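A single protein chain has been omitted; all remaining protein chains appear in their positions.
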Amino acid sequence: MSLLEVRQLAVAYGDAAAVWDATLQVRPGEVVAVIGPNGAGKSTLVNTIAGLQRSRGGELRFGGVDLCAVAPHLVCRQGIALVPEGRRLFTRMSVEENLEMGAYRGEARRSRAATLERVYELFPILRERRRQLAGSLSGGQQQMVAIGRALMARPKLLLLDEPSLGLAPAVVDQMFEIIRAINGEGVAILLVEQNVVRALEIAARAYVLEEGRTVADGPPAILRQQSRIREAYLGLRDGGDPNP
Amino acid sequence: MPSLTLLGQAVVSGLLAGGIYGLLALGLSLSWGLLRLVNLAHFALALLGAYLTYQLGTSLHAPAWLAVLAIVPAFFVLGMGFHAVFAYFRVTEFASLLVTFGVAVIIESVIQWFWTADYRRYETAYATASLRVGPLFVPTLELLACLTAAVLALATWAWLRFSYVGKALRASAEDPAMAAAFGVNHRRQAFLLSGVSAAYAGIAGAFIALISTLAPAQIWAWLGVVFAVVIIGGLANPIGALLAGLLIGVSESLTMAVVTPAWAPLVSFSVLIVILIARPDRV
Partner (left out) sequence: MSTPGRRAAVGLLVAALGFAALAVVGLPAFYESFLYMIFSWIALATSWSFLSGYAGYFSFGHGAFFGAGMYTTATLTTVLGLPFLATLPIAGALAAALGAGIGAVVFRVKRLRGELFGLLTLAVGFVLATIVLNTRIDGGPGVYLSSVPLPRLLASPTGTLYLLGLALAVATVGAAYAISHSRLGLGLYAIHDDEDVAEGKGVPTFAYKLLAFALSAGVAGVAGGIHAMYVSYVTVGETFSITVPLYVVLMSVLGGARHWLGPAVGATLIASSLYAFTGGQQALVGRAVVALALIVVILLLPDGVVPTMLARWRRWRPRRLDMAPVLAVPPALAAPPAALACEEVWRAFGGIQALRGVSLRVEPGEIVGLVGPNGSGKTTLINVVSGYYTADRGRVTLGPDTLSARPAHEIAALGIARTYQIPRPFAHFSALEDVALAATFGPARPTPRQARAEAYGWLEFTGLARRATALPHELNLHERKFLELARALAGRPRVILLDEVLSGLNPGEIASAIRLIQQIRAQGVAVLFVEHLMRAVLELCDRVVVLNEGEVIAAGSPRDAMRAERVVEVYLGKARVVA
């Protein structure tokens, strides 16, 4: 039984199709990566799952519920939380207020204090900075707030869109540690990542998205052997070892 | 150079007048900052509130506090009604300026229809009461208005700062899609805020009825001053609005005392122009 089921999803901005035909599934507690070159529609895909974008066709089910029929502000009630690309924090609100916004919906709000404590344990630096405006933090700390905000919703599925983008290498390492830790608590993770090597290290399975379509999927060990990824990213058609 | 007592008196009356500016600016600042609606009708609503207070007081002999109790819920509903129209037609920030301009003119005409263009004065037993602090006079009603402004500003600040609804409003103002992704229903809160903003206009109106002489064209006299206050104070910043109101009030009354009363409008409008040119990003 899969937690998230996406079948032949199509999404468009006006008449500009961004996703034509995306199919993937995530099982409870699993880490799944979506990789593919810029402009392939990865962000559109996760934004649609989170309710930020409406789909134009295909199927989108979460825990058996048809997400296409759920109002955007009610999607998070189902147990989905998004860490969007570029973080999109509420920059004029404090760190703690951002975290509280994550626990806006009913159940999460009731257990807010406990979850907040848990998030501060995960990111001790955020406890120190909790009164500071979110916009004044460094990139890595902002990413922590974005992840913390999503965790505050007590999700069953965490959508992570490019969590390593623009971060220093040491911070990237830390970020992947944290993702692993979150997953260790049983939260399923759908990870969109441009750092293919790192994404494939952490994921149980991965999907390759290209020009709005899922073109390959499978466990990392198998995908690494395919030249498909290298071709999509670098345009190189030759074989060879894609793993530097 | 006027005497120190005169200057002191000018500062006091400036602070008190500034309180009314702050009170008027409060609702405007909220709807502009959090809903991106520039509501010119806010002034007209305040004046309508003033005339209603006057009417209830003179013909039904209802005390002002009773009038406020009637006006505040009525205006709350009215504000939500306005918002229903804005939401239905998806009025943009700029179009809201034109539409509310029209609403203001209609309200002005309605006021003039019922109460004529003649000056009206709500005479009460306590209208002229004042406290004496050393050599300075502090009119009681104006002090009360100023304190109300301060209390409302603080309460609004606390509401936005600490309540979940307030946080959701601020979050939606910055990134509505992300706020919705965490469960915020922006539509419902926009209605609430519009109602609150209109209710504030009603409260301001009641004080205006008690303090000043009423005339329909008063709507336009506030326009520049209060917009200057809103922008100086920072959008959706209740405390800022109050402080900016006090600042403008004092600078106006000092201008009146030192130069001549007629130069006073120049202060607020010049400040508004300078801020718009130098710091347009504040808005």
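A few points about this structure:
Each chain carries a letter (A and B) given by its place in the written order, and its residues are counted from 1.
The rule we apply is simple: a residue touches a chain if its C-beta (ideal position, glycine included) is under 8 Å from a C-beta of that chain, and two chains touch if they have at least 3 such contacts.
Please read all numbers here as calculations on a predicted model, not as lab measurements.
Screening B:Ala87, B:Ala177 or B:Leu276 against the full complex identifies B:Leu276 as the residue touching the chain left out. Of the listed residues B:Thr58, B:Gln112 or B:Asn185, the one in contact with the hidden chain in the full complex is B:Gln112.
The set of chain B residues touching the chain not shown comprises 38, 85, 89, 91, 93-95, 97-99, 101-106, 108-110, 112-113, 220, 223-224, 227-228, 260, 262-263, 265-266, 269-270, 272-273, 276-277, 280-281, 283.
The missing chain lies against chain A, touching residues 14-18, 37-39, 164-166, 169, 173, 176, 193-199, 201, 211, 229-236, 242-244.
Note that only the chains that are shown with their structure count from here on.
Residues 164, 167-168, 170-171, 174-175, 177-186 of chain B touch chain A in their complex.
For chain A in complex with chain B, the touching residues are 50-52, 72-77, 81-82, 84, 88, 90-93, 97, 100-102, 104-105, 109, 149, 153.
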